[in-house]
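Report on one structure; see the data block that follows.
Note that one protein chain of the assembly has been removed; the remaining protein chains are unaltered in position.
Labels run A, B and C following the written order; every chain starts at residue 1.
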Amino acid sequence: GANKVGTSSAASSSSATGGGTPVKGGTLKLASQAPAAAVNPITVSDAGGLCMLAQTGEFLTFDNNMTLQLQPMLATSWTHSQGGKVWTFKLRSGVKFHNGQPLTADDVVYTMQQLADPKNASNALSTFAGVLSPAGVVKVDPSTVAFHLEAANGNFPYLVSSDNYNAIIVPKGTDFGKWQSTFIGTGPFKLQSYTANQSATFVANPSYWGGAPHLSSATFTFYSSQQPQILALQGGQVDVIVQFVPQGATSLLNTSSYNIIKLKSANHRELSMRNDQAPFTDARVRQAIALSLDRPGMVKALLSGAGSVGNDSPFSPKFPSTNTSVPQRTQDIAKAKQLLAAAGHPHGFSTSLATEQYEEIPAMATVIAQAAKAIGVNISLKVENQSAYYGKSTFGNSDWLDATMSLVDYGDRGVPNVFLDAPLLSKGTWNAAHFKNPTYDALVKQYTAAVDLQTQKTIAGKIETLLLSETPIVIPYFIDGLTATTPGVKGVNPTSLSAIFLKDAYKSA
Amino acid sequence: MSTAEQPVAGAPSRHAADALTLCNVDVSYSVRREDQRVVRDVSFHVARGESFGLVGESGCGKSTIALAIVRYLARNGRVSAGTIEIDGRDVLGLNQTELRRLRAEDVSMVYQEPGRALNPSILVGRQVAEVYEVAGMDRQLAMGRAEEMLGKVRISDPKGVMGRYPHQLSGGMLQRVVIAMALASEPSLLILDEPTTALDATVEAEVLDLITGLRSEFNTSLLFISHNLAVIAKMCDRVGVLYAGEMVEEGPAADVFRSPRHPYTVGLLRSIPWRDPEGGAAHGENGGRPPLATIPGSLPAPGSVIEGCVFADRCGLADERCRTEAPPIYEIGGGRGSRCHYHERAQSVPLVAADAGQPEPAGGRDDRGGEPLLRLRSASKTFHMGGQTVRGLYGVDLDVAAGETVGLVGESGSGKTTLARVAIGLTGPDQGSEVTLNGHPVAPVATKRSATDQKALQIVFQNPDSALNRRHSVRRLISRSLSKLGGYSGDRLQARLRSLVDSVRLPERYLPMRPAQLSGGLKQRVAIARAFAGDPRIVICDEPTSALDVSVQAAILNLLTDLQRRENVAYLFISHDLGVVRYLADRIVVLYLGRVMELGPAGAVFSSPHHPYTEALLSAVPTLDDADRLRIRLEGEIPSAADPPTGCPFHTRCPRKIGEICETTEPELREEEPGHGIRCHIPLADLRRLQAIDTGPAPAAATSAPSER
Amino acid sequence: MSIGAVPVESAAAVSAGQADLRGQVLRDLVRQKSFIAGAVILGFWILAAIFGSAVVKDPSAQNLLLINQAPSGSHWFGTDSLGRDMFARVITGSRDILITAPLATLLGTVMGTILGLVMGYFRGIVDDVVGRVVEAFLALPLVVTGILGIVALGASNTTLIIVIGIVFTPLIARTVRAAVLLERELDYVSAAKLRGEGSLYIMFAEILPNVLAPIMVEFTVRLGYAVFTIVTLSFLGFGIPPPSPDWGLDISNNFPQVTAGYWWEVLFDALAVASLVIGVNMIANSIESALDAS
Partner (left out) sequence: MSLFILKRVGLGLITLWILSLIVFFAAQVLPGDPARAILGNQAAPSAVRALSHQLGTDRSVLAQYGTWIGHVVTGNLGTSYEYQGPIGPQLTSALGNSLKLAALAFVLVVPLGILGGVVAALNVGKPVDRITSVVGLSATVIPEVVSGIVLILVFGIWLNVLPIQASTPPGSGFGTQLYHLILPAIPLTLILFGYIQQMARAGTVEALASDYARTATLKGLPRGVMIRRHVLRNSLLPTITVIASQTGYLIGGLVLVETLFHYNGIGTLIYNAANHKDFPMLEAGVLVIGVVYMVATLIADTLFSLLNPRIRYRGVE
């Protein structure tokens, strides 16, 4: 379904996606978050790094966030069998890597096996764990690859799409540690230069399978924070900010001098309450907390409006499977107080909330604390540096997972699977809420295996309802993915994950 | 002197011929927004070609007057009344340009620390030449003239000196440079503010000779400021005695010093320990020393308002009139004036020496002459400094017996302090040095010595400001020593404290005060009390009075002799002032470059035959009544201890050098008479003969002016 | 006929009387305009910290409907991105800093003094070794100390005190050492050795009282820098955790809003910081010159 949720205004949407005659040549200057580490396809986990991967690398499928469609990329078509346990991808022919070598099934098998190998420090493991093991990647013929999954997965094509940003296809035998010196992929642009922490320049790949791009080159300047990117855009030093967050970007959001591409995203914050610790053992207490929040107010104040309210489940408006018929939870102080009283806390109680120093989260924490105060709950805050907060990210070694209340960030994903699993399954590795509910676990299993959208939607509705009544976690809002360009820039195709695809981009005169 | 007929009383008449005239000058400093008058109603004049001396104790306003004359008072100071004229020009009325011209042409000034008077980062030559450049000469020419001028101040290598920085020159050399600079403009008036106070006696003598010589050559009038009466007597035609900012007596120098007419002048003269250089021992061999006269009390605080005579509080003659009616300057003929109602009786002012008290019989504790209490054998100390080795002390043997006073003399840097610190264990000596106390060897470092040894040997330091912890009260300072050294505590400590402060004549009311609230003399008394807290057997006194004024010095010396008599303590008394040593010491040790040059009973050392170095030291000391004594002058600088001369260390400056041998072989310390040793190649008989003649070839630079013109 | 039976000089300072030196310093101090000005500023912030919350609105009260409001009659200094009253936040924002800054300075001063005394008094190998370490700490950038301390100990006022104490220690040690090097050459130290005093006594009872003046000056000067440092660390995200109103933290949080034109969200905090450091600094200078004068 191509239901288009994407853009903030018709004007920006049309100008961004095209219309008008493309101008040939020219250099597009983009501001991007600096890659936080080496650009190694296997280990990249940050916005800057994944944006780099997407410049020269391509995926089997492309999750077009502008249109919310899953499109073919290196795979031209895909089919499933055994109820979603086996997925078979047909590869595009005539695709050449930047070193001239043609793309074959061997390359895909090599890439995917490396990504799925637990022996490697692969970031894709967070997606592939329990889904795909190296042995499951099988070459069918030189242009066909089959994936034998460990469990049925209806969303698998998304897992090898641009959503799984590590999954760019590289030539067989590539040493991932050294990839950063060549950036060899199959994409419309080739590496000209990459200087860590400074800049990267890519030039058009004339022998691109989809035809050469309009631009002759694209230069990314790296920034360590958002503010200078905004200044650079305002100062005319760059044409595009690949991605920015609303916090601190009021000056961009409040003017019409720039095109702002707003993409619905699953990027959200989760407030977990220890379901196994008093007073949050009682669902009414958890509901009371959730009811105390003024969600539209939060979206306005914390996100400058660039987001949508959440309904305490990870089903973001972005996902096609989201069941929008489930009623939205709204602020209700009276009801919250009533619930508290019923749960034996007529005068409220005191507790503490641990969270991280990241984007708007500290401010969000104070908003939550302030809201809780209105229902008599006194929350003391502990705001920590990220590495201190996450600790070892395992139970007993992490404030995030161990605190009575914790507030954490979840980046965007192509499908809700990870959000449904890790933080909420009884055995979930990030189950900061310590939520254990067999019904929920079963529903998630069904959802994951469902291959058709309608089934997915039905099950999603059940999950959403269950989460609303249990309220193990609170998800007050989803944050839009934001990209800013000067008015002359057309055809850029950003993703809510902070990648940007420039194949169709050009600068009009 | 031709100036004798100048009127002095009241406002001096203006004489066109006068180089300087001060008329009823008041100077005040504003301190914490209050005006403190530190110079009051001072009038005097300096005639052309005349040398006028200004003498007085520390703080009496000498420098203030000098600076007022050149209009260089501190920011908070101002001439609040009176007029000052140089060459008939009113200094106070000049505008900036005129003032600059006056300074450039008519008046120059030399002050105490030559090292600080020169810019440390500019070559000496440039600084001298600058004087000529100010006069409009071009640089080339100025440099030439500067070199010439340096020659005139008898710098042997003017060219070399021109190319040096001040820190590369010795104090004596620097003062010559400063004098050269001062005289380069051929000023009509030269102000010298304690020009030799910072110099060694030997160097001082030379510089004074030089000034005398140049003065006649340049026909400059001198205003010579000093606290040293003898120096003034030697240098000046007329003298003014300042007390608390007032000129109390004025007149021809010889007359004033011979028959002073103000009780203050009388008191000052009486407190000088040694006035007769050749007059043999000032005291009997075994008898007590006659106590020195002192002036009781101390200077009024600066700025205090005094109704009557400023000196009344301290004057033995003062009566009601003195306390209520300020005396005018009484003209007393012979060009003299005195600000004393009773100037005729001035010399009858009673002698105050109560410190000495009634001479107590020495008692049975007198065990002089026995086994030496303190014994140093081949004591050496080598300092290592920035890759250089400095021989501070070299093979010194020294004994101090119970109850005796051993005087240690020598020029600056000769190792006196080092010797003291080695003996007491503050400086660890070189390997092979031996320190024996009471017959047993002691550890080289004080902190490792036994409590008894620590008690037995104590020290009075030169500078009480440094020696007394300024944050501790007098009570704490003394009682801590009493408990640590004397082992006292509780009531016994309190009792002993009272008797101790009483014995150093320190009134108990000072006990709660901090050192900063005490005068120099009182501070030194506290230091002495502290040294005596543990009933020491030997007390080392390292120049204990050199920072004090003569009148205070006298009181301290009296106290020390008194204590010695009562406690039978031995002193190792260090001083560069031969007068003081002469007054106190039974035996004398003369140090030069860390070596003992001569050693023996005081009488023997002070009279010939003695070492040529001792001879030079003695003759360098100016005294009040030796105007025509022939002097031995030392040539050149004291060699650096880091690079001592070969052979006899003294040969580079020795006026009696006999030849090769002096340069190659270091002489032994020959014991020529029992207990009297001399380190010299010249046989004793020859020395005796040479020094008896006393008119021998005037060695080195004589007192006459240099011939060059 | 002897007058002046006790021939002793009277106390030198007659006009100053027996007046205590400390009294003089104090009098000099209050006579200085800059001291008065500094004291007024500091006093204001102390009062604001203690009583401010009783006078102004609740500094933590949010109003998500009234965010980023420019200064107006109801919100003199405007509101921040959560609709909190900036005036209330500025007035009460000195609370933590006024506790942490003096304590941190005190910690640094005590440690620095001990270290400086030991280095200066023993010299030689002790001085060399400790001196190298001190030098190394001096070369250590503030960020590093800050991040190491705060990340290791967790963000809290105690951590801030410890971190700043550590940063100040070598600086103060250096000053104290220099003063001690001068003092130890004075003869009263020799005199103490000669009566068998131990090193501890000499350092703390003899030398320490004499180097108190520079230590005191150093303390007041450092106090200003403690404020400086706390604000800096807060800005870098190592400061006091929210939600307590704190100037540095507010500046840090609201700084990104500046380009959007919400200047009031940082300007007043910045000016408050400036006034406090200047006030403390004026006091420090007055103390220094009063001590110099005596």
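As a working rule, contacts are C-beta pairs under 8 Å (C-beta built on N, C-alpha and C of every residue); 3 or more make two chains touch, one makes a residue touch a chain.
Only a predicted model underlies this, so the values are computations on that prediction, with no experimental measurement involved.
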| item | value |
| --- | --- |
| Displayed chains contacted by the hidden chain, counting the whole assembly | A, B, C |
| Among A:Thr144, A:Ser199 or A:Asn437, the residue in touch with the chain that has been omitted | A:Ser199 |
| Hidden-chain contact residue, picked from the options A:Asn123, A:Ser217 or A:Ser316 | A:Asn123 |
| Sole residue of B:Glu113, B:Glu148, B:Asp465 or B:Asp686 that reaches the chain not shown, by the stated touch rule | B:Glu113 |
| Given B:Arg32, B:Arg101 or B:Arg258, the one touching the chain that is not displayed | B:Arg101 |
| Touch residues of chain C, complete complex, unshown partner | 34, 132-133, 135-144, 147-148, 151-152, 224-225, 227-228, 231-232, 235-236, 248, 251, 255, 258-259, 261, 263, 266-267, 270-271, 273-274, 277-278, 280-282, 285 |
| For chain B, residues in touch with the removed chain | 70, 72, 75, 96, 100-105, 107-109, 111, 113, 116-122, 127, 130-131, 134, 165, 167-168, 178, 181, 185, 386-387 |
| Absent chain, residues of chain A that touch it | 29, 36-38, 40, 43, 45-46, 118-123, 125-126, 129, 177, 180, 195-199, 219, 221, 223-225, 227-228, 231-232, 235, 237-238, 385-388, 390-394, 422, 430 |
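Convention: only the chains that are shown with their structure count from here on.
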| item | value |
| --- | --- |
| Computed distance of Cα centres, chain C from chain B, in Å | 47 |
| Computed distance of Cα centres, chain B from chain A, in Å | 90 |
| Chain B residues counted as touching two or more neighbouring chains | none |
| Chain B partner contacts - residues on chain C that touch it in the complex | 1-16, 18, 21, 28, 186-188, 190-197, 206, 209-210, 212 |
| Parts of chain A lying in touch with chain C, wherever the complex brings them together | 226-227, 230-231, 234, 247-251, 254, 294, 297-298, 300-302, 357, 362-363, 365-367, 369-370, 381-385, 387-388 |
| Touch list for chain C against partner chain A, complex | 60-62, 64-65, 67-68, 81-83, 150-151, 154-155, 237, 241-243, 253, 255-257, 259-262 |
